[in-house]
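Notes for the one structure printed next.
Heads up, one of the protein chains got dropped from this complex, but the rest are sitting where they should.
Letters A, B and C mark the chains as written, and numbering starts fresh at 1 in each.
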Amino acid sequence: MAVTQERSAGLDVARIREDFPILSRTIGGKPLVYLDSTNTAQRPRQVIDAEREFYEQHNANAHRAIYFLGEEATDLYEGARAKTARFLGAPDPSTIVFTRGTTESVNLVAHAWGRKFLKEGDEILLTEMEHHSDIVPWQFAARDTGAVLRYLGLTDDGLLDLSNLEALLTERTKILCVTGMSNSLGTITPLPRLIEAAHAVGALVLVDGAQLVPHRGANVVELDCDFLAFSGHKMLGPTASGGLFAKRELLEAMDPFLGGGEMINEVFHDHSTFNEVPWKFEAGTMNVAQEVAFGAAIDYLEALGMDRVREHEEAITAYALERLSEVGARIFGPTDVAVHGGVVSFWYRDVHPHDLATILNEEGVAIRAGHHCNQLVMRRYGVPATARASFYVYNTVQEVDALVEALGKAESVFT
Amino acid sequence: MAVTQERSAGLDVARIREDFPILSRTIGGKPLVYLDSTNTAQRPRQVIDAEREFYEQHNANAHRAIYFLGEEATDLYEGARAKTARFLGAPDPSTIVFTRGTTESVNLVAHAWGRKFLKEGDEILLTEMEHHSDIVPWQFAARDTGAVLRYLGLTDDGLLDLSNLEALLTERTKILCVTGMSNSLGTITPLPRLIEAAHAVGALVLVDGAQLVPHRGANVVELDCDFLAFSGHKMLGPTASGGLFAKRELLEAMDPFLGGGEMINEVFHDHSTFNEVPWKFEAGTMNVAQEVAFGAAIDYLEALGMDRVREHEEAITAYALERLSEVGARIFGPTDVAVHGGVVSFWYRDVHPHDLATILNEEGVAIRAGHHCNQLVMRRYGVPATARASFYVYNTVQEVDALVEALGKAESVFT
Amino acid sequence: MPLDDIYKEVILDHYKKPRNKREMPGAERSCSRNNPLCGDEITVFVHEEDGRLADVSFTGQGCSISQSSASMMTEAVGGKSIKEARELIRQFRGMMAGEADPGEDELGDLVALKGVVRYPIRIKCAVLAWDVLQEALGDGEGFASGTSAH
Partner (left out) sequence: MPLDDIYKEVILDHYKKPRNKREMPGAERSCSRNNPLCGDEITVFVHEEDGRLADVSFTGQGCSISQSSASMMTEAVGGKSIKEARELIRQFRGMMAGEADPGEDELGDLVALKGVVRYPIRIKCAVLAWDVLQEALGDGEGFASGTSAH
């Protein structure tokens, strides 16, 4: 099919698909069409094997053991940290703290930085397209410190409304927390402009990279962001992997968050002294095997090339927007595919997204229906939920066709 | 060997060993003798396969998706919770919160319960044999709330010194935090007595079950503990698995800890409402694949039978204590094997534990050397570190012999 | 699994033409809940007379399952005594938990929802209105809405 070739120019998707065992599953006799990678991606055998191999060959606790297995485990774990740093353009691996993902990372910052540096009357600037994981931790921090939350609103076509940026971003603003890519609208936010504006008033910037990093990549030096949170399971890695980039001087200034295990230097009855960064923030046995396998996911993405990943997603997203519009779906989020990552939220006719997802499921098509942990977005656009299809390296335009075809089925049930 | 048969009566260790791929590794040509399960256990292929199978067949996010994979993932994840509850004798699965392990669990309690219920002058009673993970979080909670830390000391032979229990455990005590089994001394603590005494003065009890649960099992109803923290990776499960048992009314009364993801009910600009327990405490994408595989670890242990696990460990520990004493090692911890779990800390001649571990490593024998995150214990007994051998279901008395033989090598290097 | 297992005609009919979907300003009892997973919301109103649910209505929005279940529920419990209503709630829950297999005799139109049992995640949708009714009757919280369990 000419269209396929052209639109997927970037990646050899057929070969990629062979690496993902789950993609050969059938659902009620129909091939699985997995369109929910924004929720969690699938894992290639390279990643699955890396975790298995860790257990079968090298399993030991990192940073605690003198014997060979312990050294191997430590090398693999710290090797994954170095890989992660390189992937994000961070020159210093010790600016990477491992966590189980974006949510834990944001909470870490909201505690270890927020509880220490926020004061009554300080402002935290969020956006209405933040995921709950980048809202609720700040609500807690505001409650505990007396800081105040402010929000950048949204335009009708799903962009950040920057018309009152100057009024909202002031010297009172201590931190701007903004997603690099919305998981419900697909919007790619103008990070360079926002980060520059925030730094100009002396505010720090936390980028929620849960979607940005897997789909567009990120370079923390070019962005000059202060914090970047990301989830391994959304970028082909295992659940329980991911982390936080933070500028080193911030990590050093922050208090520890979780206590225990290897984050200490010395423990006395009434107080303790702490390890250097990043280990100061890694309390207890970490998700060692998972971070090691996360390293394999990074290898996989680097071998594909993030430019090609992005090209592929742009092509498939453009195609999906086109086809869904054709059949009359109402699409939420930007129409310009240059600022619309590989996530498409929509309503099809009057079919409730929940019903739509059930019907599509019968056709083997897995989409998500719900508020996507974006209730402020739902309220902004006056819907309780949306249907959402999202794309990653293994998705094809044929799968978009399958989605559109399945929509016809929904129509026939409901009319 | 008659001794082997007799002493390992409980378990068919030869067959068990076949389930652990890593045990066929050799270290410099010598078979691996892994004596560091107290640090992290090895994983049987049943556990490795469960995690792999999750990725290959069912991978999706739990609690977020309407399609079949999502339902399967949710069923598997909640199924693991039900298994965990049953294993711990908890009638209600919603009393189990999943975390990455003991450290995260203790921190959760120290935040979600501690920050809410501790007040200036309240007392937190710890013991000097607590792991740093059960000390440092309480130091932080004390700092934030004005509560005061008290410690139960240790007797010369490695038991809790209960002679001044009445003076230390008073109406000011709001919580007693005590390990069920020391990871450096091996001591099994008298939990029933301590819990009764704590409840008599109105204090709650948190049991650090990191060692107790894998090696002796625990029944939360019989114990009547209020909190029990445990680590999956110390009981044949993957890294990143484990959790917290807490009485339901406590979970309900506690504030949420981490914010974001599925722990909410509704999110507004300035506040949020929260999900029911236990999900109120599970923020963001959880360690889904790992908890599912943790369920497989529980199946494995249940198939062996915790009674037999315990018998096996008692036999091997008795043998190790005997052999090590014979060759003149100084042993830390109780001499009575009934209260000495499968961990033996020792000094051999004057060889520093660090040197000992390196020399043993050359013989393929992996032991731990260090303070074992028990610096208060080290200080109590006037040593900077100990050498530590620990045993689990796959260890044999022949491996104890290999340990003792390797000690001879150390002697020859250092004299 | 054929789709008409779940999207039976009677369900679609109640969804498109909900019965008793209206506010009831003078209601003695009313209660609201939502299912955060999908944003479904249901408010149930009960007018009581002589220990009977003389009039039951609902408002809300959501998927076909939650809305049709609410509509059918108002018809099924309207006019019943509180005790009878409780018994119906029990039976309905039993059906949704896959523990009981009631027929049209007991549950009338509601048996159409039986097919939902095979879609575990949708059970919450079907049970939402019933949770709200139970709460309105003062029987404490139900078990399905506002939670992630199913």
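Here are a few things to note about the model shown:
Throughout what follows, contacts are C-beta pairs under 8 Å (C-beta built on N, C-alpha and C of every residue); 3 or more make two chains touch, one makes a residue touch a chain.
Here the structure is a predicted model, which is why all the values come from computation and not from measurement.
Though it is not drawn, the left-out chain touches A, B in the full complex. Contact with the undisplayed chain is limited, among A:21, A:44 or A:70, to A:70.
The chain omitted from view is touched by exactly one of B:161, B:355 or B:405, namely B:355. When you scan B:121, B:192, B:384 or B:408 for touch with the missing chain, the hit is B:384.
For chain B, the residues touching the chain absent from view are 28, 352-355, 358-359, 362, 369-371, 378, 383-385, 409, 413-414.
In the full complex, chain A touches the hidden chain at residues 63-66, 70-71, 74-75, 78, 94, 262, 264-266, 275-276, 279.
Just so we're on the same page, only the chains that are shown with their structure count from here on.
When C-beta pairs in contact are tallied for each pair of chains, A-B comes out on top. Chain A has the Cα centre that lies closest to the mean of all protein Cα atoms in view.
Set against the Cα centre of chain A, the chain with the most distant centre is C. Per-chain CA centroids place chain A at a distance of 31 Å from chain B. Centroids of chain A and chain C (each the mean of its C-alpha atoms) stand 37 Å apart.
Centre-to-centre separation of chain B and chain C, using mean CA positions: 45 Å. Each of residues 64-66, 70, 262, 264, 266 in chain B touches at least two other chains.
Annotation for chain C: residues touching 2 or more other chains are 36-37, 119, 122.
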